[in-house]
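Shown here: the complex without one of its protein chains, the others still in place.
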Amino acid sequence: MAETSVENSITPDHKGNVVSRFVWTYVFATDHKVIGLQFLFSSLIWFFVGGFLALAVRWQLAWPWSDMPIFGHMLFAESGGQMSPGFYNMLFTMHATIMIFFVIIPILAGAFGNYLIPLMVGAEDMAFPRLNMLSYWFMWPAFACIILSFFMPEYGASAGWTSYPPLSVFQGDAQSLWLLAMVFVGVSSMMGSINYLTTIIQMRAPGMTMFRMPMTVWGMFITAIMQAFALPVLTAALLMQLSDRLLMTGFFLPENIAVNNGVATSGGGQVLLWQHLFWFYSHPAVYIMILPAMGMVSDIISCFSRKPLFGYRPMVYSITAIAGLGFIVWGHHMFISGMNHTLAMSFMVSTMLIALPSGIKVFNWIGTLWGGKLQLTTPMLFCVGFVAMFVIGGLSGIVMSAPPVDIVIHDTYYIVAHLHYVLFASSVLGVLGAIYFWFPKMFGRMMNERLGKIHFFLTFVFLNGTFFPMHFLSRMPRRVADPYIYEGLKDLLPLNQFMTICAIGMGLTQLIFVANFFGSMFFGAKAGRNPWNANTLEWTTVSPPPHGNFDVQPVVRRGPYEYSHPETDSDFFPQTKTS
Amino acid sequence: MNSKANPSNETDATNGGLDGGSHGHIELKYQPAVPVPKGKLAVWLFLSTEIMFFTALIGTYIVLRFGAPEGSWPTPGDVRVLEWLGAVNTFVLICSSVTIVFGMEAAKQNKAGKAKSWLFGTFVLGCVFLGIKAYEYNSKFEHGIHPGTPRSLLYDRADLNYLSAVKSNLDAEILSLEKEKTALVSESVVPHDHDVLDTLVLIRAGLVQWTQRTVGEAENPMMRELALESLAHQINPRTSNPRVEAYLASENADVKNQIAELMGQQETVEQDVREMQERIDVLSEQLKAEQDDARKPDIESELSAATEASKTAATKATELVDLLTPLENRVSAYEQFNGLHEGLNEHFHLKLPMVIPSGNTWANTYFLMTGFHALHVLGGLVAFMVLLMLRLDRSRAGLMENVGLYWHFVDIVWIFLFPLLYLF
Amino acid sequence: MNRFWSVLFLLVPVLGIASILMAMYGVAPLESAWLPKSLSQAGDTIDQLFNGIHLLAAFILAGTVFTIGWALWRFSDRGDSDAKALYITHNTKLEITWTVIPALILVFLAFFQMKSWAENKMERPTVTVNGVSSFKPPMVMVKAKRFGWEFYYAGDDGVVETEDDIFVENLLVLPAGEEIVLQMESRDVIHSFYVPELRLKQDIVPGMTQFVWFNAREEKEVEIMCTELCGWGHYMMKADLNFVSRAQFDAWIAEQKSAYSPEFKKAVEPTASLRGSSSLYSAERLIAAQADLGFEK
Partner (left out) sequence: MNETDAINRDATGNSNTKVFLFVFLMLCALTGISFWVANSYLMENRVVGWSAMMLVSVAKALLVILFFMHLWWERAWKYVLTIPALFMGVLLVLLLVPDVGYRYLTYSKDRRENAPKPVVSDTIDVNPANYEIR
């Protein structure tokens, strides 16, 4: 089937209007760009599903037990439109699951990784196109499981995205589907990461040494390594939990635990073992969810500052250090879990250390801005927003890496604030910036700047309105359907209502993005090969690039960030240009 | 926007690739960082992910095994693990590693036929490995060693839950055998070989009900534990357990003494019954013979007193029999079952619940690790089957090497699993 | 327009730090946010760390984001000059400085708060009797279950998990001004014991016994929250914690003892007497086994 999709597949107006041709080009695609777009579109769809779930969570926190507008009467006719506490648990569980496993990881590694890696290193395609196709296809069983789980008696898994046993073993069948979905996502990511690594190691264009690779590729490279090493551990743990649920084994269950139907499991297991194995993956996953964004942000900031990236090599080293340290800090999620307290201290020290490379990155981005000739385009605004928001997320990370402080804020809204500053305010802003930046390359047309800037402004304001006040709620436990049941939390209601209003605003703002995205796809101004005057290899080919990517053999002569180089007249210096 | 900077012109990009079969774009040159083919690099990367997968499994094993209460982990004999069979399997895998290496060498020298026969040898050895594995699994399933509670017959300690499980298991078995027997009789087929039913009935009377009684009456918790442990020991002795054996022997002696004592009592009572009977006979003769009405009431009252006494004695006799039956059952069960070296389960091919401390955790981890290893072996066999359909000349040596790398990895995993599961 | 964006970014640290300070020092309208007043010495230490790290973070936030905003203000391309951007690729001295200084701060932080961690989680109070020092025995055993809290006060023997324990549900009354040790166990899934006023939180893991200790200095009524998801009723898993004077506490305990008749005990915890089994499930299973074997007692 690889041979069948030889078309210049990416051009939207390709000639054969036969259905089968469409199927071969867009469904059984082995071209990395088509697969990247497949990941992009499915992630964006899930992004809106996950967003709806988040809004429902916010609704309950602001107006607890009130009738949910529109959906309440569809779903809870018998209870008069109120959601049940179990449904609330499902909402945040599925919100987190979808946002992490179906949105951020696939959009960063799947969509941008697929689209950009071969283009940026000068390869015609991924090393193994068919494996690449499979890695997208393995997302579909996961999608199917998750969609199906919504129709199970509990409307989906509701044990939290961390799925801590024994609770997760007590849950209904939706939990088994959830575990299966995660196994499929894991297999998909593992196939993808092996593909990326091989491509980056073996298929760089002549002259493209490792230290001439753009930061985007570096980010993807390190991410792929982390996925390759961390995911198998999660897969093993997921399979063990699945067998605890279905085969009544007891890897994570102590003696004398009766699961739902009253049958005792054999016991002998260890509850904390799941948390160790889970966080061994899920802490690196935090970096998997931000390193590619950091790479893309570095490229975009350098491009629109018209200035070389400040400290390229330290940036690379700090990414590597983050990855290395990222594997030995997982215990900071478990400070108060009953883990050995001395072990907690060693995790605390490594956690403190990991703040260092993150800090270096921030300083280097600021160094890049300093003395530049900044063009405040939409992608640039999103990326500067990324840096500013990452500072907040990183600093609250330092606060909670101190175990005594973590005693207070663990599992409270402070954590929710922190993780949304890192995952939403940083990663998603970076992703949106990257979409605005590479949209011309993907579809051959520019996105609307005015709408883009309005989108940025509203998103930026509303996200801070939603997530910043959460820092003040370090006494409000998270995952609680009705916090106002506690006398001490009753006075937090107005603040929660304010956050919910901001969250609704943020949700509505994304409609501007949707309009801009689809409008520009068809009516945007035509983009040439290099609309941003950028240096990296993907801008040397046509937009969108044809199958095979390059019309001339790219030969790399310099690093990716030679903006405003004194030796040339123009303020940019493409990597392939002969001086 | 800015075309002057573009290093190339915009001509042939859009019409590239329209000429059917070929990709239609230029052949790009690369600068690989590692002097190996892409496929081999990918296999190595895949193997590093596999290392982490098995690390997680082995880590789980280590946590559960070394975190289990001191001294409770089952020995190979407890769970029917044959060390030598594991060693044979290790040998089989080592052999298969060698054969595939030779196959690859042959392919490199372009000897396709030779390569194929080496590969076929590897395939056969892999099948032998899986066959031995299947045999091992089967021998465990036969003994009720399953991962997971509903089918597993393993209990972590001899307690009341265990006793109740044995009781219900035994009752169900007896009931089904009895049903079978009735069905056979009603079909006027002579039931053959129902020794099993007799054995089960004796186990119920002489072991389970006895233990139940002992546990119910014992005041000393130590005695309760000993009674339960001795039941578990008789069903499935793990190692020689002098404490339980001494308990059983002394209990047996004690029971025999009680029987002797009761027998003595029984004789006296029987004597009484006989005497009473004689007296009644004499009295009723007297009553018949007596002509004097005035004396009749006296004899009648004497007779009724004698009848009463006889009745009491008879009751006492039956009571004694009631007391004696369990004791005698106990003694005959002891005589019949105590010498059994392998325990009831093994000797009579029964499936009664067994006490193997940490047995369930053992089964969970054992089947987890060997199961995933066996799945990997199976994957290798599938790859071999695909390879066997191809001509294995020099051009396929790289492919052979990749499959070989995977197979060696499977071998290495087994190299670690063998001591961990069989010898530790 | 460029000015507009730089002002937007300059507003981030201004508003952020202002609102944090308002929350920290209880200025309206954020007077009720942040943490409640600490009730214990250990809580004060944690508060100092918490606020201290926040002030440090605010300082760094101001420094970095102000620089970003200023860079946008100062270096934006307004199309009024042909000059190119500065060609700076790196500055080793600067980079070493901004690596070493944060590193020193972080290492200092790491070692600085180890003591507080040890005090809170590792150094369980001891008592010395006749020159032999041993761990202070727990005053109450906390049993978390879906969805409520059970508290077993040590009876006259001063030891928990014995027959004379006094059982109270969803209400914990403790004397203020004393070092108190609680023993924590779970009956089913993981729960977490959180008292914001004491800055105390501990996950309660089934099958595990853990201890927490604290010393509240005031008489106050506070709440115990569950902070680990434990099922649909997680949100209503709440208990009251009343700190009272020693005299009031003794009176309360005496009252509980008299109210705590054997019949009541049997009614509320039918399983507690069964050979000390403390998990709901094992007790149920034992009852079933006993009924099966004919040992109803």
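In this document, chain identifiers A, B and C correspond to the written order of the chains, with residue numbering beginning at 1 in each.
The criterion applied here is as follows: a residue touches a chain if its C-beta (ideal position, glycine included) is under 8 Å from a C-beta of that chain, and two chains touch if they have at least 3 such contacts.
Because the structure is a prediction, the values reported are computed rather than measured.
Although it is left out of the displayed model, the omitted chain contacts the following shown chains in the full complex: A, B, C.
Per the touch definition above, the residue from B:V101, B:I280 or B:L381 contacting the chain not shown is B:V101.
Of A:L134, A:I328 or A:I504, it is A:I328 that touches the chain left out of the display.
Set against the missing chain, the residues B:E136, B:E173 or B:E251 yield one that touches it, B:E251. On the side of chain B, touch with the chain left out of the figure occurs at residues 32-37, 40, 44-45, 48, 51-52, 55-56, 58-59, 62-63, 66-72, 83-84, 87, 90-91, 94-95, 97-98, 101-102, 105, 108-109, 156-158, 214, 217-218, 220, 222-223, 226, 229, 232-233, 238-239, 241-243, 246-247, 250-251, 254, 355, 357-359, 361, 394, 397-398, 401, 404-405, 408-409, 411-412, 415-416, 418-419, 422-424.
In the full complex, chain C makes contact with the omitted chain through residues 161, 185, 206-210, 276-279, 282. Counting the whole complex, the residues of chain A in touch with the unshown chain are 225, 229, 233, 254-256, 267-268, 270, 272-273, 276, 280, 327-328, 331, 338-340, 342-343.
Assume only the chains that are shown with their structure count from here on.
If you draw each protein chain as a dot and join the dots that touch, every dot ends up joined to every other dot.
In this structure, the chain pairs A-C and A-B differ in their number of contacting C-beta pairs, and the larger number is found at A-C.
One inter-chain figure worth recording: chain A and chain C are separated by 30 Å, centre to centre, where each centre is the mean of the chain's CA atoms. With centres defined as mean CA coordinates, chain B is found 46 Å away from chain A. Among all residues of chain B, none touch two or more other chains. In chain A, the positions touching at least two other chains are 255, 264. Those residues of chain A that touch chain C in the shared complex are 84-86, 88-89, 158-160, 164, 166-167, 170, 254-258, 264, 271-272, 305-314, 336-338, 341-342, 344-345, 348-349, 352-353, 355-356, 359-360, 362-364, 366-367, 369-376, 381, 384, 387-388, 391-392, 395-396, 398-399, 402-405, 407-408, 410-412, 457, 460, 464, 468-469, 471-475, 477-483, 485-488, 491-492, 494-495, 561, 563-566, 571. Across the complex, chain A is touched by residues 1-2, 5, 8-9, 12, 15-16, 19-20, 23, 29-30, 32-36, 45-46, 49-50, 53-54, 57, 60-61, 64-65, 67-68, 71-72, 75-77, 83-91, 94-95, 98-99, 102-103, 106-107, 109-110, 113-114, 116-118, 120-122, 188-190, 192, 194, 196, 199-208, 210, 222-223, 225-236, 238, 279, 281-282, 284-285 of chain C. Residues 285-286, 288-290, 292-295 of chain C are the ones that touch chain B when the two sit in their complex.
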